[in-house]
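In this view, the complex is presented without one of its protein chains, the others remaining in place.
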Amino acid sequence: MIETCSLAAYTAGFFIALCWPRPFLSTLCIGIGTAINFAVVLDRYNGAWPMMPMHFGIAGLSVVLSFIWICNYGTINRQNGLRQQPESPILLGIIVLVVAATVFFPKDFYVPFLRSNVIWSHVFLLAGIVAKSFLVHGGVKAFAALQGTQKKPKIAALFNSATNWIVYGYGLLTVSLFSGELWCYLGWGTPVVWHDAALTTVLSLWLYWTCFLHLLFIRSWSQKQRSRFVVAGAVLVLFFACHPDMGPFRLPFQGQG
Amino acid sequence: MKYLVSTILLLLSISLCGCKTGDSAEKVPFLQIGEFAINRVSDELTIVRDGAGRSLALIPRGAKAPKGFAPHMIIRVPVQRVVAYGGFDVAALRVLGVLDDTLVGVTKAKEKWFVDDVKRGFDDGRIAFIGDATAINYELLKQQHPELVLTWDPSVIPMLSTLNIPCIITSTPVAMCLNARMSYVKFLAPFFNREQQAEDFFQKVSNSLKDIRRTTEGQWDKTKVMWGDMYEKRVLVEPGNAWIGELVGLVDSDYLFEDVYGTSCIEISMERFLYSGTQANIYFTYRTPKSGATSKAALARLHPLLAKIKPLSPEGKVYAPLPHYGQSGDKLDEIFTEIAAIIHPKLYPNYQLKYFQELPEVDPKGK
Partner (left out) sequence: MPIQLVVRTYQFFCSIKLTVTLLLLLVADLSLGYICLQGKVSLFQPMNEVGLSQWLLTYARSQPLDSAWFLLLLPLLSLLGINTLCCTGEKLYHLVRSQHTRLPANRLWLTLSIHLMHLAMVLLLAGYLTSYTLSTIYPSITLTPGLPLTVPGSSLQVELLEMQMIPYSRNRLIPFLGRNIDVNAHLLFKDGKEQVHATLAMNRPVHIHGFSFFLQRFNPTRAGGMSPSQYIIFDIRRDPGVLPTFIAMGAFLTGLFGYLFFRHRTRKRLEL
């Protein structure tokens, strides 16, 4: 249960970032957690190859979010501290929760299925994971923009940055959706199968963010309202990214063969 | 915009109400039973969907063949000669009261049958052993002149098609839930015009389930149950959507693979099986005493990792199906009651097991 070690490292990093002004130490902990998590996830993917690992999304999400945190906040932390980047601990908190969900609610017990032995299934999965991570990060930035302590130009910058993340996330989500449809056609003979919840959730998220992009053209919506919309969307993304891939509660270190 | 939303909601509610009234008729025009379906298009035509998703036409004897169906996809009812692969199908014929008159071929030799009607059929020369399921003797099959073959093996379809013998695939890609298991006879009923017998059987099993529910309701001491097995390379279990998962929930107990969804005998990871094994009190194995399930020690010898699960320790209990269990689909009420009695022995004092056997810790001496 090496995942538990990564959870411990992430949790330590989160609390250090939150309570103790040692940015380097928190970055180190998150780095260690990410390295372990990435190794575990890579091993799982490699294990299932050439098929697609089942219920892998939540594990992948934690890794991509970690990379986003390291690239965006790991070094900045060292220079400016947390006060300049309020979204950093929020994102860290989300990462800890997602990793905890993979450790305590695993659903990795299904054996891969043969129809996933095609490149489009992998594009569907991976593009979807990266897209969801971008969208969650956009939501985190919008949440930070909603905090009352920020100055106006900073709020605008945060919102613009959130929009950028969302636009690219939306692009990747579209790639994921279309790859899913292509895979669906090659495997099942039709571009959409309505009995598969995975496609329903991706389509639901895609329509939500399509709606957000349209909101940018409605002048009656203020930036605050749009930010709230983005935060709600990030919650929806987290729900649809995590819930289908979560099994029942399970204590780590038990049932090892 | 408000009007749009309210109109959509109104349309939806109207459609829902409209649909509900359509269902109240006694002989429903459309019935879905798990993966199976019966669509009564007219008095002259019923379209059935089998476990593989194929559509076949049922027409009365002497009626004109409908368009759009190949000859081997048309079944004339009531069917008079049937070949059945599975014990469960034979049991369904028994429920419908047509076994004696219609069954003409099976894929198990006489010695392997526990159903008296089938043994008698063999003795009378009416029922023939047409070869093992993996090696059918088509000459023998042809000699029996079947009008329908009930099989789980799709590989026989092309050959049967060339012989113009219709067949129904009775296995499904998703495990049968409790309702589907009880209603399976309703699917076979229109083939023999025996809807009433199917309904009576369904009611009988339904009443037994009500009794079980009444007896076991409000049990605080939750027994944890698992059903599956470990083989050399694979671990197979019954998923939570299977009838056993629902039945265990019905008797206020926990089925440890309740979250697993899929086909019957679904493959899962060994870690998950062992983890659930650390929590289970009762374990049902797929193996029969004939295939090695004679004692807990014997099971542990078959797969040493299996020894790690709690039911194999003296604290737990292990049950193996008896050989006639697979042919007792017509006794679903008794089987369900027996499982309830196994899970809650205190509520069923002095219950004598008929379909399962509790495995001793070690094999009795001399065996």
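Each chain carries a letter (A and B) given by its place in the written order, and its residues are counted from 1.
The rule we apply is simple: a contact is a pair of C-beta atoms (placed from the backbone, for glycine too) under 8 Å apart; a residue touches a chain by one contact, two chains touch by 3 or more.
Computed from a predicted structure; not experimentally measured.
In the complete complex, the residue from B:E35, B:D89, B:E147 or B:E238 that touches the missing chain is B:E35.
Contact with the chain not shown here comes from a single listed residue; of A:G31, A:G93, A:P112 or A:P248, that residue is A:P112. What subunit A contributes to its contact with the hidden chain is residues 46-51, 111-112, 114-115, 117-118, 120, 167-168, 171, 174-175, 178, 181-183, 185-195, 197, 200-201, 203-204, 207-208, 210-211, 214-215, 217-218, 236, 240. Residues of subunit B in contact with the chain left out of this view: 1, 4-5, 8, 11-12, 15-16, 19-20, 22-23, 28, 30-32, 34-35, 37, 39, 49, 52-55, 68, 70, 134, 153-155, 157-159, 161-162, 169, 174, 233-235, 241, 261, 267, 270.
In the analysis below, only the chains that are shown with their structure count from here on.
Subunit A meets subunit B in the complex at residues 107-111, 247-248, 250, 254-257.
Only residues 258-260, 262, 267-278, 305, 308 of subunit B touch subunit A when the two sit together in their complex.
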